[in-house]
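Presented below is the structure to which this report refers.
With one protein chain withheld, the remaining protein chains of the complex are depicted in position.
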Amino acid sequence: MYYGEYLKLSQLLSSQSPRSAEIGSPVHDETLFIIVHQAYELWFKQILHELDSIVGLFNADQLSQADLGLVLSRLDRIIKIQKILIDQIEILETMTPMDFLEFRDLLSPASGFQSVQFKLIENKLGLLPESRVKIGNQDYKHHLKPADQAAIKTAEAEKSLFTLVEKWLERTPFLNIEGFHFWESYREAVNKMLAADVERIKSHPTMSPQGISGSLEQYKRIESSYNSLFDAGAYDKLIASGERRLSQKATRAALFILLYRDEPVLQLPHTFLRQLVDIDHNLVSWRNRHALMVFRMIGRKIGTGASSGHEYLKNTVERHYIFQDLTNLSSFIIARSALPKLPTDLRSQLGFYYTDE
Amino acid sequence: MYYGEYLKLSQLLSSQSPRSAEIGSPVHDETLFIIVHQAYELWFKQILHELDSIVGLFNADQLSQADLGLVLSRLDRIIKIQKILIDQIEILETMTPMDFLEFRDLLSPASGFQSVQFKLIENKLGLLPESRVKIGNQDYKHHLKPADQAAIKTAEAEKSLFTLVEKWLERTPFLNIEGFHFWESYREAVNKMLAADVERIKSHPTMSPQGISGSLEQYKRIESSYNSLFDAGAYDKLIASGERRLSQKATRAALFILLYRDEPVLQLPHTFLRQLVDIDHNLVSWRNRHALMVFRMIGRKIGTGASSGHEYLKNTVERHYIFQDLTNLSSFIIARSALPKLPTDLRSQLGFYYTDE
Amino acid sequence: MYYGEYLKLSQLLSSQSPRSAEIGSPVHDETLFIIVHQAYELWFKQILHELDSIVGLFNADQLSQADLGLVLSRLDRIIKIQKILIDQIEILETMTPMDFLEFRDLLSPASGFQSVQFKLIENKLGLLPESRVKIGNQDYKHHLKPADQAAIKTAEAEKSLFTLVEKWLERTPFLNIEGFHFWESYREAVNKMLAADVERIKSHPTMSPQGISGSLEQYKRIESSYNSLFDAGAYDKLIASGERRLSQKATRAALFILLYRDEPVLQLPHTFLRQLVDIDHNLVSWRNRHALMVFRMIGRKIGTGASSGHEYLKNTVERHYIFQDLTNLSSFIIARSALPKLPTDLRSQLGFYYTDE
Partner (left out) sequence: MYYGEYLKLSQLLSSQSPRSAEIGSPVHDETLFIIVHQAYELWFKQILHELDSIVGLFNADQLSQADLGLVLSRLDRIIKIQKILIDQIEILETMTPMDFLEFRDLLSPASGFQSVQFKLIENKLGLLPESRVKIGNQDYKHHLKPADQAAIKTAEAEKSLFTLVEKWLERTPFLNIEGFHFWESYREAVNKMLAADVERIKSHPTMSPQGISGSLEQYKRIESSYNSLFDAGAYDKLIASGERRLSQKATRAALFILLYRDEPVLQLPHTFLRQLVDIDHNLVSWRNRHALMVFRMIGRKIGTGASSGHEYLKNTVERHYIFQDLTNLSSFIIARSALPKLPTDLRSQLGFYYTDE
């Protein structure tokens, strides 16, 4: 074993071929451009390695708490990698637009949206093909080579993490507990919270009449969204209109976990849901930073591929959310002290003590 | 001199009075809520200290290169503080929504948008009162106490950094150089670059007809925006419609600095323009993170004040840009090698050598 | 409720009195110097707020898993604050040494080591008075005012987190399991691992004879340190010589938790131990960065107080470790696959499943 051989350095470090050098007028900064993108692809490979293993664990019949611990540590790794992906943009920004323009035309029509691994990451997380922003009115796969299209179609056909998590949530135990009318008590608590807000709005000392009616409008929407959690028909309409994606049953399970996160058996599931939201938000941050960087490089000009450049990237920021339904639950959290007390036998079922025998 | 007295610690560390404790049911996390906001206000004071000194330097008749060096180091300090302001949000997010809801109602109708110092920072940078997002259909000053309103009105009446930078750019020397037809050569270079892009679009191998016509549309807008730089009438219309704010003369000076940034005498001015854009973008990042954090805490519910909460904060992200005109210049940068050569005597006027005598 | 009043801003923002202004020759950067230190003190107050609550929870007769969850979230908060404390140094470094020297003499003999809150943090975590680096051959309390000395003496007399964690570890259940000869199997596994390393050293292809004998020496020390875990007399000697602080029983419990971290009931305890080590390391990073910053400001000159400046700060880096004994356990971790299997009934005692009924 030798360091350079173990890491296949001769192969790795000969993978940089600046186009500008090939045509005889080398541009110093093209090396940076290549290496930054290669560093991204290495990390994408690592993220896929983790995602595949996580999807595998969820595909099993049963996910033990020990396995969930493993899932958490691998998602945590993905989150840490995402932070590096975001921070790395700053390195690319040390290249000036003037230097980029020196070799930009040589790259056409290659483009960053042709990164197969990045598309796979999105697909495996659960981004739906129909939710994707089109590129020049065409499906995102249109601009890829057949082999790459095939790889992506395979991933599209597989169960995504989103789907598996939905199933996992739906089979959560503890939700229908005899003698514990959780949802009734909880609805009461939410109604009280919302009513207090509405009262506060109506009697606001400095708000204008329009301000007040606007805020009351806002609360009608919250209430209606909230009521759909208990009304299968209303929920189905939201699903049909695309406002919701996660099933009603799974959403209620997620809400239960968020509310009773302190119960020992729910601590890991809660951390897990939070990680999914973190990964989503990190993707948003990455897209925002990426769009900004592109704007600094080329302004409103098109990308080297067929996309509209900055405009396209900005659109993906809001449209490519995956776990939005989980994020949206924050409207329905209530104060800890307003939380319906769990029945004693359920609590003890959920708890354990780490103390002297 | 004694450490604690120098820093007035008895005063500083007795400034935390949780409301929940005052009413007899202390919530552990309210202390965090207070201290995070106080840390923000301390840093805001520091930013104002720097901004005031910078505005003072620009208000002087003449800004020497040494003074510009000072301006750069103080803007750099502001930028570093901004990064801490953004990162600090993560500390506040260790508070759960359930814990926040425990004392949230006690704060009403106080609200973060009542931070006078933050409004002053925006005003001194150059945010116009008419550009601000309204709160419940009312001016942002409406929800403040008279003394605070007065302080803000004073700042609104003063020359902002934006205005002073505009004047400074307008009096840039070197712009009308006898015998050097810079703008003509430059226009030619830009036209060539845009024409090449248009050609590339028309002959794109995988783009659909709609994609192509969309992209060509995009280029018409770029060209029209670009032509306004040389057409006073067209430019005035953009000013009138609110699409532009920076004067044509100042914009052209900024563009010249961006293009000839490597010339010794323009290195500091270039860094300066970049810092202004960085400060703008850091404000955007801060607003995005802030809006996200608020969503995690209260979802779509209103804020403790009269604002719509997350919705209001999201709106400020895009609307409260200040140096957008500088950012937008990136569409008109050309490759370094396409840059018109400066006449020798101008170059030597701009340059100096740090070598052996 | 009004934002400025809730946060006591008039009090907070009037706590900055630069000495240079008081004597009539204001130095611009002294404001920064004051505000940075005040931001530190605000965060120190927050850390103390969390530490006091954690110590309170550990002082109780029994620490439930739910309480442990609370401890974890508060330690996580401290860790996030520590990161800000480290990053903030960069803001102070925007002040040049030349500007600092402009007002440095006015501060004498006040000094950063007079920060009572920082000393309290160290004491409450568990730093022993006798372990502290002396300042000019004197106890660290010598340079404080009587009231501050008293506050610190009180903290020194209280049970620290170190002591409470030691007790908590000592009462860990599961350690003496009938029919499971854990330590025997584990010793065997460690011996095998160390023996393999020794073999590897002896047959190393490129190492010199001196290199080999040096490495073998190193392994003798590891083995002797390791054996002390099973030999009360040897362990006591290490305690007496100051090489160890944590009791043998607590150390063994910590080791068990590190090894079986994946078992559901040990996941939180493991995270907890890791957080203690993280806090220690963050303190080390902070001290390193602080010492470096001071060197950049004043070089090898003394501090404004009585300390030797950079030299003093460097010494505290290695001497003020608190949870070193936990860090040191990493020498005795073995491969996951070499871990003795837990008996089935113990596993099921430690585990639970989050699955369908």
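Observations, loosely collected:
Note that the chains are named A, B and C in the order they appear, and that numbering of residues resets to 1 at the start of each chain.
Criterion: a contact is a pair of C-beta atoms (placed from the backbone, for glycine too) under 8 Å apart; a residue touches a chain by one contact, two chains touch by 3 or more.
Quick caveat: nothing in here was measured; it's all calculated off a predicted structure.
Residue A:Ile91 is the one among A:Ile23, A:Ala60, A:Ile91 or A:Ala232 that touches the chain missing from this view.
Note that of C:Arg171, C:Arg187 or C:Lys301, the residue touching the chain absent from this view is C:Lys301. Checked against the full complex, the candidates B:Ser14, B:Ser64 or B:Ser224 give a single residue touching the omitted chain, namely B:Ser64.
The residue from A:Lys80, A:Lys153 or A:Lys237 that touches the chain not shown here is A:Lys80.
Remark: the residues of chain B touching the chain excluded from display are 62-66, 68-70, 171-173, 262-265, 267-269, 351-357. Taking the complete complex into account, residues 96-99, 101-102, 104-105, 108-109, 135-138, 142-143, 193, 196-197, 200-201, 204-208, 210-212, 214-215, 218-219, 221-222, 225, 259, 261, 281, 285, 288, 292, 295-302, 306, 308, 311, 327-339 of chain C touch the chain not shown. Contacts to the hidden chain, counted on chain A, fall at residues 1-9, 11-17, 19, 28, 31-32, 34-35, 37-39, 41-43, 45-46, 49, 53, 73, 76-77, 80-81, 83-84, 87-88, 90-91, 94, 96, 106-112, 114-117, 145, 148.
We take it that only the chains that are shown with their structure count from here on.
Put simply, the C-alpha centre of chain A and that of chain C have 34 angstrom between them.
Once the centre of each chain is set as its mean CA position, chain A and chain B turn out to be 28 Å apart.
Centre-to-centre, using mean CA coordinates, chain B is 39 Å away from chain C.
Touching two or more other chains at once are residues 96, 108-109 of chain B.
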